[in-house]
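I am attaching a structure below and will ask some questions about it afterwards.
One protein chain is absent from this view; the other protein chains keep their places.
Now for subunit A:
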C-alpha cells in the first residue's frame, strides 16, 4: 500500500482504515543487522544514478505537497476576511480579492501537478531498480546453487533452500519496491510538516507533538499484547498444517483403518485452538488503528479549540487553522508508517541474511587449472587407497583399492549403509576424497573438468528424477537435439515404448509436477531409456531396477547387456539373482570391500556373500 501524500488527502479519523498496517506479525530478527544491511546496500551501487533520481523525486514531491496546505490556508484566510467584511456591510467587490485567490489557486495547481509528476517518476524508476536488483540476486543464488557441493544439499532441507530462493527474495523485492520510498517520503514529510507547523504556530505544534508519545505508548502496548496471540496463532497454524499434511498423505491408511473420525476430532481441536488465538490476535491488532485515530482526533479537537481561541484574539489566521488541521492529518500517518516500515526492514534484513548465507556457503573445489581430456575413453577405473567420510572426522571408507578393466561388469552388494552408493558418488566426484585417488584411464579424476568426467557416465539412480515436461523432452534430457528415431529406439530398449504409447498423448504426454501420472516402475523405465540415450562410456545402475518387476528387468537387462558390450558398468542391486553374471562382485560392509570375485568364486569362499545368497534363496530351495 502506497502512502497517500500531498495536500488534502489526510483522512478524517478513518478508524477502520487500518488495512495491513494493523497486522503485527512477529518477524524474524537478523543476527548481524549492520553487516547484512551494508551488503544489501552494495547491490544498489550499480543503480546509483537511478536511486539519486528516486531520492530527489521523493523529496521534491513531498516538499511540494507540504507547502500547499499553507498556500491554501492563505486563500481561506482571504475568503474569511472577505466574509467578515461582508458581514460588516462592505460591498463584496472590495472585500473579496478574487485576483489574489486565483493566483494562489493557480500556483497550487502547478505545485500539485509537479508533485504528482515527481511522485510518479519516483515510483516508476524504483520499479525498475528494485526488480533488477532482485533479478540479479535470484540469478546469483541460482548460480551459486550449482557451484555448491552435494554435501550442502544433504545437510539442508529442500524446503529451506527453496524458501530462501523464493520467499526471502520476494520479501526483499516488496520492501525495495514499497517500503524504501515510503521511508524516504515519510521522513521528509515528518520533518517538513514540523517546520511548516512551527512557522504557523509553535504553541499548536507543541500541543500536537505532546500527543505523539501517547500514541507511541498505546501502539506499543497493544502490539506487545497481540504479539502473544500472534505467536499462538502461528503455532496452532503450524500444528494444523502438520496434521493436514500427515492425514492427506496418509489418506489410504486413514481410510483403510477407519481413522477418519479420530482424525476429524484432532483437526477440530487444533482448529478451535487456532480460532481462539486467531480472533484475539486479529481483534487486538485491529484496535491499534481506532486507538491511533482516536488519539489523532484528540489532537484534531485540541487544534480546533486552541486554534479557535487564538483566532478570536487575532493571534492566528483562520486559513492557518485549516492548514494546521491538514498538517495534523499528514503528520500522524507517516509516523505510524515509519514504525511499520521499521518492522518490515527488520524482517527484510533477516531475509537478506538468509540469502547471503547461501551465497557464502563453501563451494566445490575449483576445477583443475589445466584440465586433462581423455581423447578416447576406454573405461578403466581405479580406486587407490581411497579414504572418505561424509562427516568431518568420521571416515566411512578407510582404504578402498580396486581396479576395473575396460568393459567389465562390476556388481556391488552389501547391506544398507555399507557404502555402495558412496562408491558411485565418489566416482562421479559428487564428493571430494579425504585421501587417496580415483583414476579413470589412468587419469586422476581431480585433474579433469567435472563436466568432462561426468559425461563419461550414464546413470540410473535410485530416485527417478523427471521434470515437468513431455516424455520426449525428459528422454532427450542429455542430448536435446536427439532425433525422434533415436528416442524411440532407446525407449524400446528400455521396454518403455509400449507403455508410453498407451498414454493419452504418447511421447508428447506431459509429466505433471510430481510425475504422479505414471507409476514408479514406469518412471524407472524412463530413466533407463534416458541413460541409454546418453550413450556413456561407463554405465551406473544404482538399485535402479528395484521398482521394476523381475520379468521386465530381464528384458531390460538383455537390452542393457547388448548396449554395455565393451563398456564398463557398475550395478548396485538388492536382488542377487540379477548380478550372477557379473565379471566382478564387490561385497561391501561398513565402508570396506570385504570380499571380491565372481559369483562362483565367492560361493566357494562360503563367506559373507554365500551367506547372503543362501538366505535369499533358503525358502525357495525348501519349497522347490
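Methods note: contacts are C-beta pairs under 8 Å (C-beta built on N, C-alpha and C of every residue); 3 or more make two chains touch, one makes a residue touch a chain; residues count from 1.
The rule we apply is simple: contacts and distances are computed from a predicted model.
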### Message
There's a gap in the complex where one chain should be. From "Fumarate reductase flavoprotein subunit", "Multidrug ABC transporter ATP-binding protein", "Heme lyase CcmF/NrfE family subunit" or "Aspartyl/glutamyl-tRNA(Asn/Gln) amidotransferase subunit C", what does UniProt name that chain?
### Response
"Multidrug ABC transporter ATP-binding protein"
### Option from A:49, A:209, A:305 or A:403 whose C-beta touches the chain left out
A:305
### Summary
Of A:37, A:67, A:83 or A:395, the residue touching the omitted chain is A:83
### Task
From the listed residues A:128, A:435 or A:566, report the one that touches the chain absent from this view.
A:128
### Contacting the left-out chain in the complete assembly, out of A:221, A:249 or A:373
A:249
